[in-house]
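Sharing a structure, written as structure tokens. Questions coming.
One chain of protein is taken out of this complex; the other chains stay put.
Now for chain A:
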Amino acid sequence: MATAIYNTLFRRNWTMLGVVFAGAFAFELGYDKVMDRVWDNNNRGRQWKDIRHKYIEGGDDE
């Protein structure tokens, strides 16, 4: 099991580099999403998108 993973992912340098970059991409997506959620949660009710409906009526378009 461990040998198989090691052989497929880390054995050759270029595969490891690819795995690392792919991991970086996935990590960035997830991290950004989580941090956005944390930020929105911290500032709930204070952002424009939260209070927009009070000032602009008529659906989503500006």
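The rule is simple: a contact is a pair of C-beta atoms (placed from the backbone, for glycine too) under 8 Å apart; a residue touches a chain by one contact, two chains touch by 3 or more; residues count from 1.
By definition in this document, contacts and distances are computed from a predicted model.
Undergrad: Out of "DNA replication complex GINS protein PSF1", "Coagulation factor XIII A chain", "Ribosomal protein/NADH dehydrogenase domain-containing protein" or "Cytochrome b-c1 complex subunit Rieske, mitochondrial", which one is the UniProt protein name for the chain not included here?
TA: "Cytochrome b-c1 complex subunit Rieske, mitochondrial"
Undergrad: Contact with the hidden chain only, please: which chain A residues?
TA: Considering the whole complex, chain A reaches the absent chain at 2-3, 5-6, 9-10, 16, 19-21, 23-25, 27-28, 31.
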